[in-house]
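One chain of protein is taken out of this complex; the other chains stay put.
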Amino acid sequence: MYSESFEYFRPKTLAEASALLKKHRGARVLAGGHSLLPAMKFRLATPKALVDIGAIKGLSGIAAKGKAIGIGATTVHAEVAASKLLQRSCPLLPETAAQIGDVQVRNRGTIGGSIAHADPAADYPTALVALGATVVVRGPRGERKIPAEDFFVDLFTTALKPGEIVTAVLVPVSGKGTGAAYLKHPHPASRYAVAAAAAVVDVANGVCSRASLVIGGVSATPVRVLKAQDALVGKKPDAASIGAAAAQVEALVPDPMGDVYASGEFRVHLASVLAKRALAAAFERAKKG
Amino acid sequence: MRFGVSITVNGARRKHEVEPRLLLVHYLRETLGLTGTNVGCDTSQCGACTVLLDGKAVKSCTMLAVQAEGASITTIEGLAKNGKLHPVQEAFREKHGLQCGFCTPGMVLTACHLLEKNPKPSDADIRHGLEGNLCRCTGYQNIVAAVKEAAARM
Partner (left out) sequence: MASKVFGSAVRRKEDPRLLTGQAKFTDDFTLPHMAHLAVVRSPYAHARVKAIRTKKAAAMDGVLGVFTGKDMKDAGFGPIPCAWVVPGSNAKTPPYPPIALDVVRYVGNAVAIVVATDRYVARDAAEAVEVDYEPLPVVVDAKKATEKGRPQLHADVPNNLAFTWTVAGGDVDAAFKAADVVVSERIVNQRLIPNAMEARAALADYRSATGEVTLWVTSQNPHIVRFLLSLDTGIPEQKIRVIAPEVGGGFGSKIPHYPEDTMVIFASKQCGCPVKWTETRSENYRGTIHGRDHIQDVEMAAKKDGTITGLRATVWANMGAYLSTASTGIPTILHGLMLSGAYDIKNIREVVHGVFTNTTPTDAYRGAGRPEATFMVERLVDLVAAKLKMDPVEIRKKNFIPPFTDGHAVATGLTYDSGNYIAALEKALQILDYKALRAKQADLRKKGEHIGVGFCTYAEICGLGPSKVAGAVGFGGGLWESAIVRFHPSGKVNVFVGISPHGQGEETTFAQIVSSELGVPVEDVEVFHGDTGQTPMGWGSYGSRSTPVGSGALMGAIVKIRDKAKIVAAHLLEASVDDVVYGDGKFSIKGAPSKAKTIQDIALMANVAWNYPAGVEPGLEASAFFDPSNFVYPFGAHAAVVRVDVETGEIRLERYVAVDDCGRVINPMIVEGQIHGGVVQGIGQALWEGAAYDDAGQLLTGTMMDYALPKADAFPTFELAMTETPTKVNPLGVKGIGETGTIASTAAVYNAVMDALAPLGVSKVDMPLTPERVWRAVRDARR
């Protein structure tokens, strides 16, 4: 399939890119293109112009920034997956990145592109919300920092305003006693998440002091399982408390998404099983960490 | 609208004016006549169009030619040197890692990338590393054997 014609721009700076987006109504930002180009090939997306941010310097790379780690928007999944810094300081993110798509997709797809696309079956959003990450965006009115939880607004919809571009993602450095896990049931064809669970837990003196559980793939945006926190915090993480926390998933999504491969009901069930397993793995890691 | 691109393909610098919407795979196949890179799907699943972009396996059907500006690309035509097959190509022949051969260029280049990153892969590493390449003929078993054989030869 072949896309419709469009104008193409390759700015050198973010300011230039913002100006182009403002000038060309309906223009889309092109990074790795692994969400946008397939949609354009099917003519499901027909932007009149593309602003390719691939040539803008400083948008790619992973570096420590105080108590956080910054990941540039055009950093590809393979780089996140292989980052020693992240594996040491925020292992949930490389674990998630390694499960995206396939080798070739991970070599081209970018973290900024993935989250700006806000596909409900994507992997990063679930993990980023669980981590309490921050999305850094820049637009005509300067820079904004948006909590990941607020960034994903709806199906393929983010908090980005016209002219704004994702420039980086900030993830917190996990401390001692923190454990995390991302588990997904991949679609057998697309490898997108049919259901996913990200768990981040803190354990102090054998007792859970924080439990962040987020599920993906079942709803328009990642869903935080707030009651999992209640079921776990202050308790010893064991089969009973983990089971009670995971059981909260089933009641949480009244109207889950379904398709020919997996109904909404099954997705929620899968999510609860994955939640249980992710929590168990996270606590196991917290013990070792 | 046409856009100038300068791309190094199999070691030679190529310059063309292309339509922005031209996919890299069609640039290779139609503009350059390098028809070894195949198109097997339209949703980035099959991997038949895989080429090495600055040494990394990418799907050339999910990339615009203009995005390859300044990059260095290796296609299947660029793998054999001076008429001698690359060890991965040799191993595919030795282990019968191909039947109809349509997925083979992409499979071979993905295998090259895999071995670059992991020179001594296990069967599981190889199978996982090939998840972005579909083959309908071989059932993968001999492809896995071929990649192992190539690892031993390289």
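Order of writing sets the labels: A and B. Residues in every chain begin at 1.
Here is the rule we go by: a contact is a pair of C-beta atoms (placed from the backbone, for glycine too) under 8 Å apart; a residue touches a chain by one contact, two chains touch by 3 or more.
Bear in mind that the values here come from a model prediction, so they are computed numbers and not experimental data.
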item: Hidden-chain contact residue, picked from the options B:Val66, B:Leu98, B:Cys112 or B:Ala151; value: B:Leu98
item: Residue ranges of chain B at the interface with the undisplayed chain; value: 19, 21-22, 26, 29-30, 33-43, 45-46, 48, 75-77, 79-80, 85, 89, 92-94, 96, 98-105, 108, 123-124, 126-128, 130-131, 133-144
item: Contacts of chain A with the absent chain, listed as residue ranges; value: 1-2, 4-5, 42-43, 185, 187-190, 192, 259-263, 266, 269-270, 273
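Rule of thumb we're sticking to: only the chains that are shown with their structure count from here on.
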item: Averaged-CA centre spacing for the pair chain B and chain A, given as whole angstrom; value: 29
item: Residue ranges of chain A touching chain B (in the complex, touch as defined); value: 1-8, 10, 30, 33-34, 37-38, 40-42, 50, 52, 54-55, 78, 101-105, 107-108, 189-191
item: Residues of chain B that touch chain A when the two form their complex; value: 1, 3, 19-21, 23, 42-45, 47, 50, 53, 56-59, 62-64, 66-67, 69, 110, 113-114, 129-133
